[in-house]
Every structure is written in structure tokens, then in C-alpha cells.
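Every protein chain but one is kept in place in this view of the complex.
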Amino acid sequence: MTTRFAILGAGRIGQVHARAVTSNTAARLVAIAEPFADAAQKVAAQYGCDIRSIDEIATSDDVDAVVICTPTDTHADLIEQFARAGKAVFCEKPVDLAVDRVKAALAIVEAENAALMVGFNRRFDPDFMALKAAIDEGRIGDVEMITITSRDPGAPPAEYIKVSGGIFRDMTIHDFDVARWLLGEEIKTVYAAASVLTDPEIGTLGDYDSANVVLTTASGKQCTITNSRRASYGYDQRIEVLGSKGMVAAKNTAEANILMADEAGFHEPPLLNFFMTRYTAAYANEIAAFVASIEDGAPMPTTGKDGLKALELAEAALESVRTAAAVTLD
Amino acid sequence: MTTRFAILGAGRIGQVHARAVTSNTAARLVAIAEPFADAAQKVAAQYGCDIRSIDEIATSDDVDAVVICTPTDTHADLIEQFARAGKAVFCEKPVDLAVDRVKAALAIVEAENAALMVGFNRRFDPDFMALKAAIDEGRIGDVEMITITSRDPGAPPAEYIKVSGGIFRDMTIHDFDVARWLLGEEIKTVYAAASVLTDPEIGTLGDYDSANVVLTTASGKQCTITNSRRASYGYDQRIEVLGSKGMVAAKNTAEANILMADEAGFHEPPLLNFFMTRYTAAYANEIAAFVASIEDGAPMPTTGKDGLKALELAEAALESVRTAAAVTLD
Amino acid sequence: MTTRFAILGAGRIGQVHARAVTSNTAARLVAIAEPFADAAQKVAAQYGCDIRSIDEIATSDDVDAVVICTPTDTHADLIEQFARAGKAVFCEKPVDLAVDRVKAALAIVEAENAALMVGFNRRFDPDFMALKAAIDEGRIGDVEMITITSRDPGAPPAEYIKVSGGIFRDMTIHDFDVARWLLGEEIKTVYAAASVLTDPEIGTLGDYDSANVVLTTASGKQCTITNSRRASYGYDQRIEVLGSKGMVAAKNTAEANILMADEAGFHEPPLLNFFMTRYTAAYANEIAAFVASIEDGAPMPTTGKDGLKALELAEAALESVRTAAAVTLD
Partner (left out) sequence: MTTRFAILGAGRIGQVHARAVTSNTAARLVAIAEPFADAAQKVAAQYGCDIRSIDEIATSDDVDAVVICTPTDTHADLIEQFARAGKAVFCEKPVDLAVDRVKAALAIVEAENAALMVGFNRRFDPDFMALKAAIDEGRIGDVEMITITSRDPGAPPAEYIKVSGGIFRDMTIHDFDVARWLLGEEIKTVYAAASVLTDPEIGTLGDYDSANVVLTTASGKQCTITNSRRASYGYDQRIEVLGSKGMVAAKNTAEANILMADEAGFHEPPLLNFFMTRYTAAYANEIAAFVASIEDGAPMPTTGKDGLKALELAEAALESVRTAAAVTLD
């Protein structure tokens, strides 16, 4: 069986998913939808697929599933449209920047009994999966404390920051999802400290570039998240989990596995710098998991609820920064 | 010139300092004071020093400096007695578990214009010193965010916990001092989450075994401290500092620098398990720094004020746990 | 421009190259030749290519290049046939197990002015390429001493060993090529020690499983190669180069980049176990380099001469084992 895909949006992330779909032997790319003709043409030529409008795709009999790679403010509308059209839907996070809009969209997904997967790529990274497997195998006993370090090589452009929803909804949201995934228990309190240390313009836009978050669960488990929009040495993505019997950590990925030495000491290359390069395997794995769930009629590995929960944690973090107190979730 | 020492207390930490003093070519151990005759005799025989009472030492002409290694509840009294006696005083942290008592003792030290060094051994660890030197040399630009991971191999006995003042005054106090040392700026807010995860008895005693602390400064610098009373793999002592131009981290110290490999993969020995072994060089270095300050008539590298500040941070952390909000320091 | 490929042989290595060709946007797989119908059918179905006989491919107008993935004893004949047919030829090492047969085939390649690339995958591994780049950039000054560690996870089956030409022609041959590539100077003397340590059956077959080789050049540069047919911890592939100003080393590749810790210490997963997994990127890169040379009409990056030189070094090593003396090459 082959799952037939259309991709909505031929931008950077759309191209990543086009590659993931076409390199998956259980999937086939049927169509691309994209308002910019050149970009559409490029994808169509490279992968031999049709160019269609979004509405055409919604009514195409030869399309089983769509990947939504359009701007964030269109996600919720498209999820609703394609859920109603009976297509399996994969949507990059976030569903929307507003909790109420997310809830409305998810209500329709539920009413239509549609299949929706929200893309949290970290869960599909091979190293993070190996870390999760070590926990699930009992290698570290009960999970007690998690430390997530997530630093971007540099801040996105001001234009992006303006529409991003801020650091917690744009960047930390991945870490909130990782925390929920690994804690194995819902989060009860959120405390966040945030400041502007790398670029005053970010502050002017009402956002932060540096943040620490402490999460706790009802049973007393704790998780800290450390975020910065600047790390000169590359894209720093680490997870460390302390358990009752041991510890497991996922290490960073360097540009090359070489070691140099000279009078100044030992040197290794910087980390992979770009999230698409760093998470290449994760993007392929998440499409593979989406296809497998469609084929098996199984629940999606990451759902609309996961997207909603992560967004609620981001909102709680923002409130915590305003009040300088921990925020308790329901 | 040789600084002539007496050590007050021949217990575990007293013996560590006896070794540090006697292996220092600028110092000489003149006397030990210890109520248990056997313990006193053992030190006297090993290092060829006298056994004297505390009061005798206070009036001994051939003693320039004392190292206070007696139980915590005697520290403040002894500091006052020896400050008045005109001796240079080295006191293991803490000065006292109560802020007011510390302030009273420091007032007398100041009035007597006495030399007081409070022992914060981390500042004298060779690796942490190399980390600090890298910061001071501008290797990472401006300090922005610090992550301190400090985990004991196992909890101390209940008897000790009862009189320890709790995890923040007993264990985190070292990390508070490290944070102040490295941030280069006083701490303004303290948030702490704490729970009991490793042993319910610790909770029964009113204490915690697992804690995360977030510190911020007026300029927006941030520091997180992660503490646990249990780490199966040894005494976990790490510091990581992110700056505007880079990062510097101090790594852990293993029992041996060997690597083994077999069908299950690669293996390295656990960390040094005991704080006295882990910080052997630090104890020697801190006595050397004390001696050097005495000889040069220079200010002590770690002062009574440092002891007071760290204790105030511990109290703020406790209040934060109670209120679930950040506590602002004056 | 697109280079149109046929692959000769649909076995394990043929499938690797089929994947490399089809994932290369400048190449297209036109046909597969394979005596076993099932194997041929499988490749044809997966990649949508024709099934043709070897002779049909030699006369196909729509084939520019062939990849020879047939048994070793057919390589030289096929190289000659396709050189005469005017196709660009990529042949997995070795060209043949006999030096004279290799020379004869290369003479025909030269006479036909044909393009021949002999596959030495190490040269196309990203980490080894980064190591080579560091040398070429002058990071370590002049190359002086090289240490190559190459250990298989386990010995191949006896059936394979019988026709392999022995450890030097089958396994060390890669390391001989790496040595030539990195020394930047032809090898003058070869000394080899070899023994049977992992499985007596290997000795019964007249082969060895453990070997150390020392190579020297006219200017006094040295290279050691350490080989074993058994490494419980995986496929061990390391290179270390000492130069006048420093050192550069390529590290191994583990199954996952995670670190676990428990009472026994720290643990990391074993190395990738299988050469095709370990060198996945290398196989893709070597086909890309072949395609680029065809497109540019440029010399092949690894030539028939490289194949011949490596084979001559293997023969010299065998002679050295027999004579217990260094063998001098012309």
C-alpha cells in the first residue's frame, strides 16, 4: 500500500517534507500547492508531481494525506478544511498561536474523526529516540529530574519574531513537548525567568532571547529548560534525564567527527548549525511514523492534544514571567 | 616566613586540613585541639604536633592561624574567640545556620579587624579555577547564563540531615557561592522548586532531596542550579557558563581515565564518589590561598560576607519553595 | 545533464549502489543486470528500471556509465568489455586479485582512453574527508606519522575467505589506499606481522585474522595499520595523523549519540556494526564524485592505478610475512 501525499506550501519546510515523502518507499508525492509559481515549479520538476490549488487537493481522489507547511496563521483553517475533506493531516507545530483557536480546530478534527498529527520533530530524532528507549527499558529506573538545553545558533530575523508568538510559543514549545514526552506525567506548575541578553531589538519587539523554565509534576518530578537565541558554537540540543537508578543523556551532533590537536590543545568542529540539517533524520522519521499510523489505522504518535498542551505551557510561562511566580495548570 | 597553624577538631574534615597544612611548605602544624583523646593522639603522632585545648591555642604565642573544623553550632563562637585573640581564622562553611548569628560574628571580626576566610572549596578546585580563568580572559565574552549541576552520590544519614539546616543551607550553599563567583554581579531574585524523590525519610525530617533553583541578576543574567541527593554514578559536579562569544564547562572527574568496550558498547568508570577525594586538590589550594593572604596581608579570597550572602540565598530559596514565587533580595 | 546508469549485479553491494544512483539528482538508473531473476525483479520494481543482460547493456545507447558489482573474478573482464564499449566504468575494489591481470585490464582501459573509477569508499567518508581537508589546509603542518586502526566486528564466512585473496587483499587493501591518500608520497617499504588469534579455521584456510603493518616512504614518513577480524564493540574505523604542527584524528561512529550512567559507570552504545551502514554516506559520495567527473570530463578521483598500487602493497605485505623482513617497492 502506498500513501498518496500532497504538500501545502513549497517553502523551506515544505521542501524538507517533499524530500521526506519522496524518499519513503511507502509514500508517493502526488501534488504540491504553492502560490509562488517558481517555487511550485521547482518542487514539481524535482519530484515529478502535479501543481494543484489547495481546493483542488481537498477534492482530489488520488490524495490520501496532506502535509501543511503554510504560514502559521493558516494552519487551523487548513486543518479544519482537510479534516472535513477526509484527508489524513500532518501539520507542523504550532496549530495556532491562540489556545482558543487550537481548541476550535481540534473540536472539528474530533467531530470528523479525522487523523491529525502535529509535527514535534524532536520525538523522532534518532538520538532522542534512543534516549527514550533507554528510559522505557528501565535503564535509569524512575524518571526524576530532566534538564533540557536548547540554544539556537542565532536569533531569527525581526520580521519572523514579530509573528512568532514569542520565544515560549516558538522555541520553548518543542522543549515543553519533550518534557511531557519524557516525564510520563502531566506538568502541574510552570515557572519561567526571561530576559534580553543577546540583542536589544528583541526586547523592543516585546520578546525575550534568554529563558530558564522550571516544570514540576504532581508527584514531584522536575524539569528545567534552558533557552538562548544565541550559541556561537552551533545549534545546541541536549537532553539529560536523571532517574532513580542512573542517568541518560543525548549528546549534540557536530559537523564532523574529527579531533584536532595543536599547541593550544584539542579542537573539534562546531555543531550542526541549522535545524533542518540537525533534524534531517527526524523529519524523515516523522513522515514515516505518520504513514505507518495511516496504514495501520493506528492513533497518531503526536496529536492535536500534544500541540494544545505545549501551547498552554507556553502561555503559562509567559504569565509566570509577568507575575514572577509559578503558574499552576489545571 | 612560615605560618604556624592550629587545627580545631580532628574529625574527617580536620584530618583533611591537617594534611593540607603539613604538605604546604609555607605552613607548619603546631597543635591540634580535639576532645576525643584517641583522635587527637592520631593526628599528633602522624604530623608531629602538640595536643592543646582550644583556650590554650587562643593564647599560644606560637600559633598564627587556626582552622575551625568543629561542629557547625560552635563555628560562630570560635570565630569570635579567635578574632579577639588576634589569630587569622579559617572556618569551614557555614559560619552558622542563622543569618543573625552570622551577622553578629562578622561584626566582631570587623571590629577586631581580624582576618577571616570562609571555606568554599569549589572556588579552589583546579578545573573550576581553569573555567574561571577562561571567563576572566574573555574567552566567552560576557557571562549570560550559568548551569550548575550538583548531585551527591547518596544522602547523608538522618542524624546529619536533622542538624544540617536542610538541603539549601547544607548542599546548595556551595552552588550559591559558585553562582555569585561566576556571575560577577549580585543575585536579585531566587526561585526554587523542591521535592522528595529519593527517600521518604528525608521528607519526614522536613527536608528535600531534589531541587532546582533559578537565580537572576539586575542586568538579566540567569543561573540554574540542579541538585539531587542521589546519583548512582558518583559525585556529579559540573558547571557550564554560556557567554556572548562562547561557552565554557568544567567536566566531572572519574575514578580512572580508562575506556572499556565490549558487545554492550563503551564503558568508563563512575565518578569519584566522595567529596574529600573529589576536592583533595581544592582543600590544599584553599589553605595555600589562606596562607598567601596572611603572608601578604592581603584580603582573604573568600570572606565572611561570602558566607553570609550564600546563607541569605539559601533562606530565600526556602521561602520561595513555601510561596511558589520568586523572592527578591535587597 | 543526467548520467544514465546500469548496474551489473543486484547483490548486497549492487543494491547499495542502486540506492546511491537513484538518490543522486544528476543520475538516473536505466537498467540492472543480474542472473537471479528474483533479485533483478526486486531492484527493477523498487527503482523503476529495466532488466537487461550484460551484453545488452554494453550496446545500449541510453546507458552512459556502469557500476560493476559482480563477483571479483569477473571484474577485469567486465572492465575491459565496457571500456571497449565506451562506457564510463565504476568498479568496486579489487580490479582483480592478481597483479598481472589488473595490469592487463588497465592497459586496455588506457588504450581505449576509457574512464575508470575504482571504488575506495574510505576516501568519500565525510569524517575522513574532513580529516583530509584539515591536512590540506595545513592545520597539522607536514604529515609525519599515520596510525590506521581497522577492525571488523567479525570474520566473514569461510566461503568468502576462500575466494577473498586473504586479509591483505580483502581488508587491508582499503587501509593501504588510505595510507597512500594521506601520506602524499608513494610507499617504499612494507613490513607486516600476521597471526591467527580469533578463529583457527581462518588459519586452516591459509589466511590470517590479525595483522600489523608498518609502511615507510622515501622521506621517512611512517604509517602503521592495525587490523583484526574481530572487535566485539563494532566496526572500528579510525585514522590518526601526526604532523609537524599538530594531530588530526577521525573518530568512530556509534549506533546512537547517547550516554548512560549507573553504578558501574558511564556507557555508550557500540559502534555501527556493518560496513554498509557505516559507509552509507561514503557510497553516495563516491557515486556523486564519479558522476561529477563524467560530467566535467575530469580525471577520476580514484583510478585503476590506485587499485593496482593498493594490490601491490597487499602482495608486499604477504611476502613480508613470509620473509619476516621489510619488502622494498620499486
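Structural remarks
We just call them A, B and C in the order they show up, numbering each chain from 1.
Here is the rule we go by: a contact is a pair of C-beta atoms (placed from the backbone, for glycine too) under 8 Å apart; a residue touches a chain by one contact, two chains touch by 3 or more.
The structure presented is a predicted model; accordingly, all values stated were derived computationally and were not measured.
Of the candidate positions C:23, C:46 or C:232, contact with the hidden chain is made by C:232. Shown as candidates are B:11, B:86 or B:126; the residue that touches the absent chain is B:126.
Touching the chain that is not shown, out of C:89, C:118 or C:247: C:247 (per the contact rule at the top).
Looking at B:67, B:134 or B:179, the residue that reaches the missing chain in the full complex is B:134. Touching residues on chain A toward the chain that is not drawn are 231-233, 254-255, 261-270. Contact residues of chain B toward the unshown chain are 23, 25, 46, 126-127, 130-131, 134, 139-140, 245-253, 255-263, 269. Residues of chain C in touch with the missing chain: 144-145, 147, 149, 151, 189, 191, 193, 195-198, 210-212, 214, 216, 220-222, 224, 226, 228, 230-233, 242, 244-247, 323-326, 328.
FYI, only the chains that are shown with their structure count from here on.
Nearest to the overall CA centre, using the mean of each chain's CA atoms, is chain A.
Of all residue numbers used where chain A meets chain C, over half belong to both copies. The two sides are thus made of the same residues. Inter-chain contacts peak for the pair A-B. One inter-chain figure worth recording: chain A and chain C are separated by 39 Å, centre to centre, where each centre is the mean of the chain's CA atoms. With each centre defined as the average position of its C-alpha atoms, the distance from chain B to chain C rounds to 57 Å.
Residue positions 231-233 of chain B each touch two or more of the other chains.
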